[in-house]
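Let me begin by handing over the structure; questions about it come next.
Apart from one protein chain that is not included, each protein chain of the complex appears where it belongs.
The letters A and B name the chains in turn, as written, and every chain counts its residues from 1.
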Amino acid sequence: MRVTGKGLIDRSTPVSFTFDGRRYDGFAGDSVASALLANDVRLMARSFKYHRPRGVMGAGSEEANALITVGRGSEQDPNVRATVQEVFQELEVFSQNRFPSLEWDLLALNDLAAPFLGAGFYYKTFMWPKSFWERVYEPVIRRAAGLGALSGQGNTDRYEKAFAFCDLLVIGAGPAGLSAARAAARAGADVILADEDSLMGGRLNSETHEIDGMPGAEWAAQAVAELAQMDNVHLMPRTTVTGAYDQGTFGALERVAHHRPRGQAPRECFWRIVAQRSVLATGAIERPVAFRNNDRPGIMTAGAVRSYLNRYGVAPGRATTIFANNDDAHRTARDLVEAGMHVAAVIDSRLEAPDGQGYPVIKGAQVCDTAGRKGLESVTYRATSGEEKIKTDCLAMSGGWNPSVHLSCHMNGRPVWDEAVQAFLPAPGAVPGMRMAGACNGVFSTHGAFVQGAEAAVAALSDLGITTEVGETPEAEDAPYRLQPLWAVPGKGRAWLDFQNDVTVKDVTLAATENFRSVEHMKRYTTQGMAPDQGRNSNVAALAVLADATGRGIAETGTTTFRPPFSPVPVAAMGAGAQGRGFAPERFTTSHKASVERGAPMIEAGLWYRPSYFPAPGETSWRQSCDREVNMVRSAVGVCDVSTLGKIDIQGEDAPAFLDLVYTNMFSTLKVGRTRYGLMLREDGHVMDDGTTARLGQTHYVMTTTTAAAGPVMRHLEYVHQCLRSEWDVRLASVTEQWAQFAVAGPKSRELLNSILDETIDGERWPFMACGAVRVQGVEGRLFRISFSGEHAYEVAVPARYGDSLFRLLLARAGALGGGPYGMEALNVLRIEKGFITHSEIHGRVTADDIGMGRMVSAKKDCIGKTMSERPGLSGPEREQLVGLKPVGTVRQLTAGAHLFNAGDPAERAYGQGYVTSVGFSPTLESYLALAFLKNGRARHGEEIRMVDQLRGITARCEVCHPVFHDPEGEKTRG
Amino acid sequence: MAELIAKTPCAGLLPLEGGAVAVTEVVPEAMTLMAPFNGREAAFSDALKDAHGMATPAPKRATGREGARAVWFGRGQVMLIGARAQTALAGHAAQTDQSDAWAAVRIAGDDAEAVLARLVPMDLRQRVFKRGHTARTLLGHMTTSITRVGDDAFMILVFRSMAETLVHELQTAMKGVAGRRGA
């Protein structure tokens, strides 16, 4: 219920929202949890395994019970903490893991079966029959146990990624964090202050202590306002720092728009923050105590009750009982009494507990059971005098506080047990450049947090060469931290440790009994700490129970570690921007638009898009178009954009020697104005790439690479230059993008070119493999007489700005000659007919000898890959060698990827003779043709071999032949 | 004689406005990549000064101004942007014409830094990356050259073929930044 006069909520802004379809009222500044409690709704969820009724246990991101689903359909977000979700007008939230409803959950039958569902139950029970796992057990278990569900629809929301940089990252904006940020900001450092809460201030917003004579929340608001005005400060509220990574990099999830109706803003932003130094000021999480039935709605941590009262103006119960082992929890009683609320009792496990101030304190007593089916009705405590029952509807429990050390563990740091505060503290230096301050470092007083925060900032700045002083810290409470350890109240029944994964004290002791004594084994056996909260509420208590059960101390038992992320990060945020067109850059040639206008389907070639074929009127299949385009090139002229091939400009005195080193064959002997085919090996002796290189001047070459290898070849050339021959005078530059280059191929290619070149060309001045400058309609261009089709062919290049225009002009002129454009399909058939290789053949496992180019590895010089290529096993008849295949049986179809077998051998791996790499239907030869690798293939021309495609179920008899099917003498190319 | 018609890399894609940012295409008269040969760095530097009145930029710096800049472009490389490279430079450096190889845009406005922070993994804050500073880095998955040409203005270069992707990435980031301002 709402408490008048309390809280930081905005009572002038009422909002209404729905929970499971029912409408509730709240105020701006409420969380779903606080608004539901204000409406006396205590039952908010069902537990993971036993479907126990659950309410809220905390008031912040640590919440283990009250997970809800926000929104519906494609906007559905499951497993949102009701304590974190802010309410706004028309917000829709739903409970989860219940059937048919939260009030009447049939699966609560699991709770009755609890004696059988303890730790290891699944491992022990569902062992046979094996086939039942997938079909019976798993679906049933998955339905019965679980959290929220996905909608199954695509996520239509916008997410974002961003980078940020600062001198000092302060993680957490409680007293320690605010103090650190203020000290650093005032000294002029660039500061990022990130806090997961919507309202900065940490516990100052939940406590009633005064700071410098004003309410803590007011002081925090003033401190935040001061920071907000400074140019060197970047405040990041609603931002959870989720991971600490190498070299001062942090991941952080900003919930940009979960607190308001959908608009133009992204839902979330995943930040990569790079900080020179950092201050961890993440505070602490209050730990529950394990006792029988400690999970009923209405039972929460003592600090959470103060948060609801002081921050949200909500009393979670009408008669509250406090159960604690420390002084701090007594504040809850004091605050409630001051607010005019009824405190039934403070049950303190210590005999030396402080006296009550307007409320009874029962010293040396422990709560041992509770009652109330869907919400707490009473608690039973055990004192020296015996057991007593108290009627109460809210139990505020506290077993002390666990410092939030998580981020300090992300780089392999192990937290250290501290006897004085009975908690694990971050190991100093666990994350390079990070200092810890305040409660996360075991300093629990507000005054201590202020001092340590400022000190951490001053020390961090000093590392960066900025001198400043701690200065005066505000006046604040400095109470000592007094507690006596209490983890689990002995007794019968189930006492919960991990509320989120339904792990009880019994499960942990059972694990110890069954000899899972290591904390890592216990965790995996019981699933303790493996829920979304990653055990932040329960790990320490669980290992205290394990320590007790195994007769060891907590320090000796050790702790499991924490890995990123600190809280769940949606994949949608991590992968923001990478869907659809953002997945990879799209590279478009200058002829793209004209090709699309002609109806060409565009296919991906690496990042590039290239036309597959150009359908002519009446053509209904790609094969028709492809056959026509092949015939067109063979009989008239075809035009194809080849700009995607890599072009590397190589200049300098040592350019000839450089090319001799990277190519297997000689380029220093190439004449200026000529082009040569080159083969490039990797240093391990296998083929890396091939292409033509033109010599434009004495010390100036331009190399062509395949489309696929353009990047890797450039990197390789830079490696050879910088790492192996850095003294050589050679300069490399990619010019791929500068030139729009078109293949003009076919018997009428010269005729076509002469219709667009300013000066006509002839066979004498432009023989096969000639290259040089030309003018195209007044534009400076380049011409290369090279051929990838086997026809009389050229490649003409102009600066890319003219690419679109030249392509259209070429097509118009080609049309008049019976020619036109051809696409990748025809290009592929043309090159297969000629036995020209692509990366289908030079796929990384073949050598120069395998492809019949062994003699291209010059004996006169060293080159990259030469030494290794001479190794035994990298050449010779035992290897698979490039051959051509033609079908000779009744089955005429060949398929790429099929395997080769000798007639009579079974089609099994052990009998493999090779495989098919490329296949095309040749309209020229009216047959399927294939390129393949076959054992000792060069010596087997004329033999018959069996092609088997196991996937498509095709078997064909083939004749092994020379890989060049068409014009083997190259008369057409040269003519 | 038919005439070849020139098209700019971002033709039909720009200008673009959103939030407090405007993106426009930059069309320099020429772009020439120059890499001084071994031992010719000083001679090249003098020649550049004589021919174009610009000092050779140190790594990560750009010299000159709007219209003609010399922008450091990576290890041992300078891109002359705007002016056509004078013949006096020949012999001192390997030169390649890159006038058509890059899509160049100018992004300017109060949110320019915020937009780039969504795409570029390096520190571009004014305090660190000042006017006249330049970097080779990534924009999304693309290699890029970024130069601060004003207090709230940057010149960005990516490969010509990726102009559409550049505009798409900028547009997406701009929507996100503008969406926060609006909501």
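Criterion: a contact is a pair of C-beta atoms (placed from the backbone, for glycine too) under 8 Å apart; a residue touches a chain by one contact, two chains touch by 3 or more.
In this section, contacts and distances are computed from a predicted model.
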Legend entry - Missing subunit (named according to UniProt) among the choices "Methane monooxygenase/ammonia monooxygenase subunit A", "Sarcosine oxidase subunit delta", "Carbohydrate ABC transporter ATP-binding protein (CUT1 family)" or "Xanthine dehydrogenase subunit E": "Sarcosine oxidase subunit delta"
Inset, instruction - Could you tell me which shown chains are touched by the chain that is not displayed? - result: A, B
Legend entry - Contact with the hidden chain (one of A:Arg715, A:Arg765 or A:Arg892): A:Arg715
Legend entry - Residue in contact with the excluded chain [from B:Ala135, B:Val149 or B:Val167]: B:Ala135
Inset, instruction - Write down which of A:Gln247, A:Ser385, A:Thr620 or A:Thr890 is the residue touching the left-out chain. - result: A:Gln247
Legend entry - Residue in contact with the excluded chain [from A:Asp157, A:Glu683 or A:Asp967]: A:Glu683
Legend entry - Contacting the left-out chain in the complete assembly, out of A:Ser726, A:Thr760 or A:Asn902: A:Ser726
Inset, instruction - Pick out the residues on chain B that sit against the missing chain. - result: 59-60, 74-75, 77, 121-122, 135-138, 143
Legend entry - Touch list for chain A against the chain that is not drawn: 163, 245-249, 272, 274, 411, 432, 683-684, 715, 718-719, 722-724, 726-727, 862, 866-868, 871
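Note that in this section only the chains that are shown with their structure count from here on.
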Legend entry - chain A and chain B: spacing of chain centres that average the CA atoms, whole Å: 30
Legend entry - Touching residues on chain A, where the partner in the complex is chain B: 158, 160-165, 190, 256-257, 260, 263-266, 269, 272, 274, 577, 581-582, 584-590, 608, 649, 651-653, 722, 727, 729, 731, 733-739, 756, 776-779, 798-806, 809
Inset, instruction - Please give the residue numbers of chain B that touch chain A in the complex, ascending. - result: 1-9, 33, 35, 37-38, 75-77, 93-94, 96-102, 117-118, 120-123, 125, 127-128, 140-142, 159-165, 168-169, 172-173, 175-176, 178-180, 182-183
